[in-house]
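What you see is the complex with one protein chain gone and the rest in place.
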Amino acid sequence: MLKCENITKKFGGLWALAGVDLSVAEGEIVGLVGPNGSGKSTLINVISGHYAPNAGRITFRGGDITARQPHQITRLGIARTYQIPRPFQTMTAFENVAVACMFGRSREAVADAQQNALHWLEVTGLGACANFPLEKLNLHQRRFLELARALACGAELLLLDEVLAGLNPTEIELSMAMIRGINERGVSILIVEHIMRAVVSLSHRIVVLDQGEVIAEGVSQQVMRDPAVISAYLGKDYARDH
Amino acid sequence: MNWRAPLAFLAAGLLLWLLPWLRERLDFPVFYLIFLYFIFFWIAQASSWNMLSGYSGYFSFGQGAFYGVGVYTTATLVDKLGVSFLASLPVAGIIAALLGLGVGFAVFRLRKLRGELFALLTLAVALVVAAVVRNLDIIDGGYGVPLGQVPYPAFLGDYSAMLYRLGMIVALLTVFVAYAIQHSRLGHGLFAIRDDEAVAEGLGVPTFRYKMTILAISCFFAGLSGGLHALQINYVAVESVFNIRVALFVILMSILGGRRHWLGPVLGAIIIYTLSDRFSSVQLEFLNQIIIGSLLIVMILFVREGIYSRLQRRLWFALGLFALVLLVQVFGGIGARLISQVAVAMLALIAVLLVPEALYQKLFGWVGRHAKV
Partner (left out) sequence: MQLFGQALISGLLLGSLYGTIAIGLTLTWGMLKVINLSHFSFAILAGYITYQLSITTGMNPFLTMLVTIPMFFLVGVLLQWFIEIFHIDEFMSLLVTFGLFIILESVMRWFWTADHRFIPSALNPYLGVSLWVGPFALPIPQLASFLAAVLISVLTMYILHRTYAGKALRALAQDREIAGAFGVNYRRSAMMLSGMAGAYAAIAGAFISMIYGVTPTAAIEWLPVIFAVVILGGLANAFGAFAAGLIIGVTDHVTSAVADAGIASLVTFVILILALLLKPEGLFARRVAE
């Protein structure tokens, strides 16, 4: 479904991504992990169109999407969430999702969008908060709002950028269930995450980045035993989580 | 948007149209028609500004440029090219819109400018336009353009009635468009752009297209209203047309009234113009600017969202207070003209609306609860 070939991105003299190959198959959840600074967020930004890569190609469903504009990429079915949620501050949760319905892939009319927005809020469990002003939502709810917005856009591939950071264990469990639920509805997911047990549990496959390069890839259990991975990164975190 | 809204606007328009006819029957001074014309003028200017700057968040200091272009387009067409006055009005709007599109293209396409720089750029554009107009002899050349009495269709009534009615139509049109946009896809997209343009773009909002669209619409109405105003000014000169006053007033009116709703600039325009007019009439002209400057500072610091949202929440109490203060003056024989009495009542209204929420609940909350509204 999504194929990144030899993605390279430089900032000034710094190579953030040095020839990354990554793919996500239809219906998969792929986990993207790696130490800080390994280039995970940069890759997400390149895929979503916010940065143009210096080299490499990205194809989605066969079509080339390298260096397309962000809104065009959304139009094609790829949506992303942000590490720090960025909801529209002066709107309610409901209005936030309505915007996504109006301008996402389904391009709904205002009246339809307003009806469908409620539906997506229900799906992510935010039905009760629909008309709350943004200040009243906590971090967990804002993350789910981002998810609702991404779904309302008609996303078929979701790029989740550290959606579990800062949540307490209960919230993490709820989020994981939500993510699985979304995947079961047919949405493919590329999830960037630090919380190892979550990634291992959720992902069908894991890709490990270190200093802009892929150092391991494969089924969760297999990857975690790879010595290169353990030495680069997993060692402390994995031990702590288990 | 349902059919009720256009109908309501149409009804308001018809009612207002009749006012000059009523004036003749009841014989009240023509001053009121002129006063109302100015209210309509400022409603149109403030609404057109707010459509751009309030809805999209791209704060413009250049209203003077688009308004001025409208004034001069009409003045030049009518005086130098003998075009009919009414025909010149839409042209004034279109020329202003073209200027806006030019600016928009440079700013939104070539350079993604931050908010403050956009504000400064629009200010610079206003100054450039003024300098160009001053230097081009075919338009002004520093001499000014005398308009005098221009011919117009008789059904519009006498001169002041004509200005009043045309001003009313332009204002209603502008406000209706602001209302329509607010409830449309364009409006929702603009509000998203205002909150977070990058995210809006990520969600699929066509930001460039929408910004250019609203810029064109906003400038069109600024120019249209300006073209009409050329007739009011009569002797059109660069210094009086291209000064900072228009830019300043529309900003303040919208900030006072509220920038997120089409009613905000309307309220702001009515209040600011009334107060300003009353201050000038009692020789307190200088106080005018001091109050306006202070009001701007107070609003920015304490009531950033404008009085409209507070008015909504405290509606009955505020309206009741307004009516009370007005009636006390009218029946108590306090104050000179009706307008001055209205102005005082407005001051009371603003004072109540400026009270911070917490304090308001303590002092007046019981009114809301007991009045069961």
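Going in written order, the chains are labelled A and B, and every chain counts its residues from 1.
As a working rule, contacts are C-beta pairs under 8 Å (C-beta built on N, C-alpha and C of every residue); 3 or more make two chains touch, one makes a residue touch a chain.
Please read these numbers as outputs of a predicted model, since none were measured by experiment.
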Touching residue (missing chain; options B:29, B:90 or B:115): B:115
From B:234, B:294 or B:312, residue that would touch the chain that is not displayed: B:294
Per the touch definition above, residue among B:8, B:106 or B:319 touching the missing chain: B:106
Residue of B:8, B:87 or B:132 touching the missing chain in the full complex: B:132
Interface with the undisplayed chain - residues on chain B: 59, 106-107, 110-111, 113, 115-117, 119-121, 123-125, 127-128, 131-132, 134-135, 142, 244, 248, 251, 255, 286-290, 292-297, 300-301
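The definition used in the following text is that only the chains that are shown with their structure count from here on.
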Gap in Å, rounded to a whole number, between the CA centres of chain B and chain A: 44
Chain B residues touching chain A - in the complex, by the definition given at the top: 183-185, 188-189, 191-192, 194-196, 198-207, 260
Partner chain B, residues of chain A touching it in the complex: 48, 50, 69-71, 74-75, 79-80, 82, 86, 88-91, 95, 98-100, 102-105, 107, 109-110, 149, 153
